[in-house]
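For this view, one protein chain was removed and the others were kept in their places.
The chains carry the letters A and B, assigned in the order they are written, with residues numbered from 1 in each.
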Amino acid sequence: MLWDMMRLAGLALAGNRLRTALCVVGVSVGIAAVVTLTALGEGARQYVIQEFTSIGSNLLSILPGKTETTGAMPGIGGVPNDLTLQDLLALRREIHSAQYIVPVSMGTETVSHGERRRQVAVVGSIADFLNARELHVAQGLFLPNGDVERGAAVVVLGHTVARELFPGQSPLGQVVRVGEWRMRVIGVLAEIGTQLGIKMDEVAIVPVATGLKMFNRSSLYRILIKVRSPRDLNRTCDEALAILTERHNEEDVTCITQKAVISTFSGILQTLTLVLVAIGAISLSVAGIGVMNVMLVTVSERTEEIGLLRALGATQGHIRGLFLLEAILLAGIGGLVGLGLGVGLVKAVVWGFPAIPADPPAWAMWAALGLALVMGGLFGVMPAQRAAKLDPILALQRR
Amino acid sequence: MIELQHISKIFEVGGQPIYALKDASETFETGDYVAIVGPSGSGKSTLLNVIGCLLRPSAGAYIFNGEDVSQLDDQALSRVRQQQIGFIFQSFHLVPRLTALDNVALPMVFAGIPASERRRRAEAALEAVGLTDRAGHRPNQLSVGQRQRVVIARAIIMQPSLLLADEPTGNLDTHSGHQIMELLESLNVKGLTLIVVTHDPNVARRANRVIVLTDGQIVNRLKGQELSDRGMPFS
Partner (left out) sequence: MVLDLIRFAGGAVWAHRLRSMLSLIGIAIGVGAVILLTAIGEGTRSYVLAQFTQFGTNILAINPGKTKTLGIPGILGGTTHKLTLADAEVLRRLPGVEAVVPMAMGMGRVEGNGRGRSVNILGVTADMPVVWRFTVGQGEFLPAGDLDRATSVTVLGPKMKRELFADRNPLGEIVRVAGYRFRVIGVMEPKGQILGYDLDDAVYVPVANAMRMFNVDELMEVDVAYQSAGLAERVVEDVRRVLISRHHGTEDFTITTQAAMLDSLDEIMRVVTLAAAGIAGISLVVGAIGVLTMMWISVGERIPEIGLLRALGARSHQIFSVFLVESVILSAMGGGVGVMAGIVGVWVLTLILPGLPVLIDEQYLVLGVLVSMGSGLLSGVAPARRAVRIDPVEALHAE
């Protein structure tokens, strides 16, 4: 029965090709907008999550400074109590759930070799930094193990830095100047790209004690703790805070887990996507009005046919169903075409900007199609009702 | 058997009640062959629509095969039309998008008959009206006479007990009009009640009985042979 009704509705649509085509175009533009916007928003979200998880979701960072209000940014400038190497050693002694605990100091400095010079971010850390940040050494060695407080005059260069300072030759064993300091290159990092906004290919990594001395600092930029499983994150945070609070006599550090940062960003981007989709969906409602209008015309044009069907035994329900089905079919075809259009558009965007991992999520495709069908149903109700209420006698009147 | 008991139909025109039918009573035996005649606006169409269950009478009872159908709801009336009544229209009313076969099968769609049986029955009906070779044609690919045959095939597809024909030859030339009437009469001979509304005395005269309608009232009942070929009994 439903199948027969669909066939009748389909034949009716095929009978008015141009009109059907225009309606389909209208609906498909709306659906394509929704699909494309969802894909881009979702792509941006995936990109951010991927960016954060690439450095490990088991990571938490402790930074100096305590925020009370949510708005202020933590860690700007110095603090009354430094986050020191002694703090680091205390954490390493007392926290057992951690896989790695590494210090990070930061600064920018000019690195030069002969005539070639380049300003880079100088990261001070220890041997475990390699594993904590999941980095790899392409040539030579990473920082040596040993006394954290002893700063050797050695440096590991980022991929780009090594290539620019030593074009066509091996930098291993060479001496570079980092600011005023002469340092021996012991290793080069593998190419990795940008992590958390820091271009890891454009850094120089030195022992943390050297880093602190170089920039005349007593406080670390932060301490990174890598735990064995995400379940340990919160507990380890609490432990670290307790230890440091006792050492500093006040809670003056902040502990951030990647998970919290990720969920915040993910939430913001999700909201943004929803807003965009809502704006895109406005066009869908306009398309729906178009469908309704055309269906109204169709009903008035097919008055005679409706009368005939009624005389042949079709109930009001049959007629209502027939026209509702026609509207839904119309919107459904539009939805399919729009889906194709949207996916094509997203593919084009990805082709043009490969950095955006835009991919229409499966749920969005189904939702878009569902949305089109529901819209067809909603905007089909009025015309279908009108058709059902037609007096069969008027419809059949001799002309 | 169909019985009209004191049927009236009142339309409101500009706040004024107009009697389209006034106290019409009539009995149609099964297998009857009746022509309804009358001048324009005499209520012929209204009477036909009431008999065809397309219109509920304002007053009176309409007994269709023993059941009072005058106040049934839309669903039940649709069912009566579907199962019991075949319609034949002057202007055919074929769905232009559908083939002859699909047009004939249309009533069975709403009756929920499975597709395979629909096809079989529709083919048989087309064969009965001599249009087997035209089954795949659309209405605009058929002559007017052939179109009316398709309409008749459609009217009998549900094996109704009553055939209602509204000016069945109105759009046809004399020759095909004659053929159509013979086809309808052959169905009548097989036991279907046939009611024809017509302007044409040549058509009306073929009926067993003629009912003359004026201003919504049945004013005369004749035998078909009593009609002279000079004109209708009201002109």
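In this text, a contact is a pair of C-beta atoms (placed from the backbone, for glycine too) under 8 Å apart; a residue touches a chain by one contact, two chains touch by 3 or more.
Bear in mind the structure is a predicted one, so any value in this text is a computation, not a measurement.
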If I'm reading the header right, one chain is hidden. Which shown chains does it touch across the whole complex? A
Of the residues A:Ala138, A:Val286 or A:Ala348, I need the one that contacts the missing chain. A:Val286
Mind pulling the subunit A residues that touch the left-out chain? 18-19, 22-23, 25-26, 29-30, 33, 37, 65-80, 82, 105-110, 119, 121, 179, 214-218, 221, 250, 252, 276, 279-280, 282-287, 289-290, 292-294, 296-297
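In the analysis below, only the chains that are shown with their structure count from here on.
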Centroid distance [mean C-alpha coordinates] between subunit B and subunit A, Å: 69
The subunit B residues in contact with subunit A across the complex are 45, 49, 52, 54-55, 74-75, 78-79, 81-83, 87, 89-91, 93, 95-98, 106-107, 109-112, 115, 154, 158, 166-167
As the complex stands, subunit A meets subunit B at residues 1, 4-5, 8, 11-12, 14-15, 304-305, 307-318, 392-393, 396-399
